[in-house]
Each structure stands twice: as C-alpha cells, then as structure tokens.
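Shown here: the complex without one of its protein chains, the others still in place.
After this line comes subunit A, so read on.
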Amino acid sequence: MSEGRTLAEKVWDQHVVRRAEGEPDLLYIDLHLIHEVTSPQAFDGLRMAGRTVRRPDLTIATEDHNVPTRDILAPIADPVSRAQVETLRKNAAEFGIRLHPMGDDGQGIVHVIGPQLGLTQPGMTVVCGDSHTSTHGAFGALAFGIGTSEVEHVLATQTLPAYRPKTMAIEVRGELPAGVTAKDLILAIIAKIGTGGGQGHIVEYRGEAIRELSMEARMTICNMSIEAGARAGMIAPDETTFEYLRGREHAPQGAEWDAAVEYWKSLRTDDDAEFDTVVEIDAASLTPFVTWGTNPGQGLPLGASVPSPEEFADPVERAAAERALEYMGLTAGTPLREIAVDTVFLGSCTNGRIEDLRAAAEVLRGRKVVTRTLVVPGSMRVKAAAEAEGLDRVFKEAGAEWREAGCSMCLGMNPDQLAAGERSASTSNRNFEGRQGKGGRTHLVSPAVAAATAVTGRLTAPADL
C-alpha cells in the first residue's frame, strides 16, 4: 500500500480538529463566505438557540444573487429581494461581520471577491452556502458548497463534520489548441464524465494543459466541478498561484510570505499517492464546446449537430435527451452553428473576471452585436479594471450593455432574466430548465464564443468570423 497522499488528503488532514472511529472528521474552516440568499435562516437559527458567530474575523459577506445590475444606488425595486438584502445587512451588523454591500467598491460575486482580496490561499478550507464555492480550489484550497444548516454550523463552531470524499484525478494531456479555452475544456470534461461522474469525489485537475492555465482560467475549471457532481475541485499551487497572490490585500507579507510559500510548495500530490478514480482527457483534440440540452453534461463541440435521442444507448440518457430537445425547442440533426439566440450573457462566477472580459472585448473590438448582449463584471473591482483598460468602451461601441457587478442572468433572482421561450448563449454554469428565467433556454459557452455569437446572432466561434 502506498503511503503518499494526494493534495486533497494533505489539506484535509491539516484541518482535522477531531477524528474518532465511526464518526465523521470534524474539520476546521479557514474562510466562510456569506451572501444574502442562504444565510438568513442560519442567523435566525443562531438567535433562536442563543448562539453567536465564533469567528466573525474568518467570515466575509457580500450581496450578489439578488442585486440589480443597473441603478444600484436606488433601493431594490422588488420588495422581497430588498428585504433579503436588508436582512443580510442587519445580520452582518448584529454579528460583526464585514460586508460589501451594493454600491461598495469591494462588492461583487462571492467567488470573485475572495480571490481578488487575497483571502483565498493555498491549503485553506473555504466554504460558502453556494455550490460554486469549488471555484476557490484553483488555489489548491479545499473549497466546497454547503447548505443553510451547515452555514449555521460554521457560524456557530467554525467547523464542519464531514467524511472524507474519494479522490479523482482528471489528467489533461497535451496542450489546448489556439482558440480553445478553459471553459471549453471543463464543458468537455463534464460531457465525458457526466453530471454524476464526480459524485462523492474531490477532483484534482492535473497535467500540462492545467499547469499552463492562468489563475483565472483555473478558477473557471474548478468553478464547474460541481456540474460534474464533484464535492470540490483542486489544482496544485505553483508559481502562477504565488504570483497571483503576491501583494494582494490579505496575502501574507515579508517573512510570513516566505514561510507560507515554503508550505504551499508542499501542497502537491506525492508521486506514490493513489487516486480512487483516474480520468484522462486529450487537450489537443478539443475545439470550442457548447451545450445543447438542459444539464451541463449535454454538450458537444460547436462543429457538431443536435443529437438524436436514438444515439443514446442508455434509456435514462435517451429519455433525458428527448425531454431536453423538447424543452430547448431543438430538432435532432440541426448543426449547432445554426442555432439562433435572442440574448448573450457574459459574466457570472464562472466567467466574470477581467481575462474573460478581455477575451470577449478582443472579439467585439470594431464589430457590432446583433442581439441583446449583457456584459456583467463579476465584481466592482473587475469593473473598475476593465474601465481602466477601456474595455467598457469596446462593449458599448459594439452595442452591448455594460452593467454593474452581480450574479445577474446566471440565475433568475434579479431583474436580468430571459422571457419564456427566449434563447441565450451564456458564459454561466447551468443550462437547467428555467435557470435564467422561467421558460428560458440556455446554451453554455465560453466568453469568446459568447462574443462571436453576439456578432452573428447564431452560435459562433471567433474563428468563424
């Protein structure tokens, strides 16, 4: 039996507060991110039990899911959304938790602000009442989404009881071809292993193509780990990680920095460690990837056609495909490039960072959009950075809408929604029925494909222009 440990096992072991036979490990949580949607009932629970927040100094809150992305200095028009945001403000004040409210220059999507502040660091445990917490695994942190009962548990104890999941290696061989992005890669991975493929596992993304990715691209990969069913996704920290963190507001300084880097360098899977499951992907064979159905595993290369349900041997998959085609209003055999969209959405915790905006702006520079196109930065700092580079002008001159930071059209909780029957090309993470608004139809795409699609009105890669 090998004695080596995987990256996930090292980070897990480092955080065990208590281990007892026949019980879940009690894990310490280094960073707890809070937003308005999954926290109110947790704070109510604390009050009812007469408990308090153990470590407000390891907790940070932001407003993202409900917030409108224009007129943000006016009160939220929807009284129910407004009440939820105001409840977060009241709870943060009562329990002494740092909050970045709407209008604050530190506000943004919870998974964009953690890394941006340097709060997400290698080897940490990070949780949030949001399934896309897996994003933070890009730094070699163990980061996973939790429900409201667990939010309350972390607030009260700064720990969580949990069984250690199995480990899965996703080995990405070779290099990504030019024009193929992290989003295409993760969509291809999910199509290969399925929405349940990662269940019960922490995934470690490895291999040459992963090492070559920027931090932001790595966040896009880890973000969608949950779409493959995985509990978390991780990438071993390296010089790219350290360079991203160096000098950030909450990153270690001076001698602490040196000690931290020394430790972070040990956070890699030992050569003799064994994964429970290993999946291999050939990066060099990939092309831009889009989804055609109503779960993120229903994706294909852009050059393919809408599949016929008969192509699926498994009866469950066949039934799912039939239902998806009906909901999506698609006919088997239609080339994906012929699918016309009504709206393009560029943003979300998957693809709302500065590199995503740059990739889209590069396509849109000097061109005009023919569809409604929303460009929504993931945080107010991303917005400021984009404006400093003049990206906002590129978007506006192309005819796109340049908005304020928030989750926006990734989910139907704020004014940015699809109407019933409308179809989008979206850089977000979920193509579920009604996800972007009741009756809306979603095709998941990369920022570059989103921008090219905005130019032609049909699913398009930049190379097609």
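For this structure, a couple of remarks:
Heads up, the rule we're going with is that a residue touches a chain if its C-beta (ideal position, glycine included) is under 8 Å from a C-beta of that chain, and two chains touch if they have at least 3 such contacts; residues count from 1.
Definition applied: contacts and distances are computed from a predicted model.
Think of the chain that is not pictured: of "3-isopropylmalate dehydratase small subunit", "Urease accessory protein UreD", "ABC transporter permease" or "Iron complex transport system ATP-binding protein", UniProt labels it "3-isopropylmalate dehydratase small subunit". The chain that is not drawn here is touched, among residues A:58, A:304 or A:370, by A:58. If you put the hidden chain back, the residue from A:158, A:291 or A:379 that touches it is A:158.
Only one residue in the set A:241, A:295, A:343 or A:408 touches the chain that does not appear here, and it is A:295. Across A:179, A:252 or A:303, the single residue that touches the chain missing here is A:252.
Along subunit A, the points of touch with the absent chain fall at residues 17-18, 22-24, 26, 28, 30-31, 37-38, 40-41, 44, 49, 51, 54, 56-60, 65-66, 78, 80-81, 83-84, 87, 97-98, 118-119, 121, 124, 129-131, 133, 144-150, 152-153, 156-159, 161, 163, 165, 195-196, 199-200, 226, 229-231, 250-252, 256-257, 259-260, 263, 294-295, 316-317, 319-320, 323, 411-413, 430, 432-435, 438.
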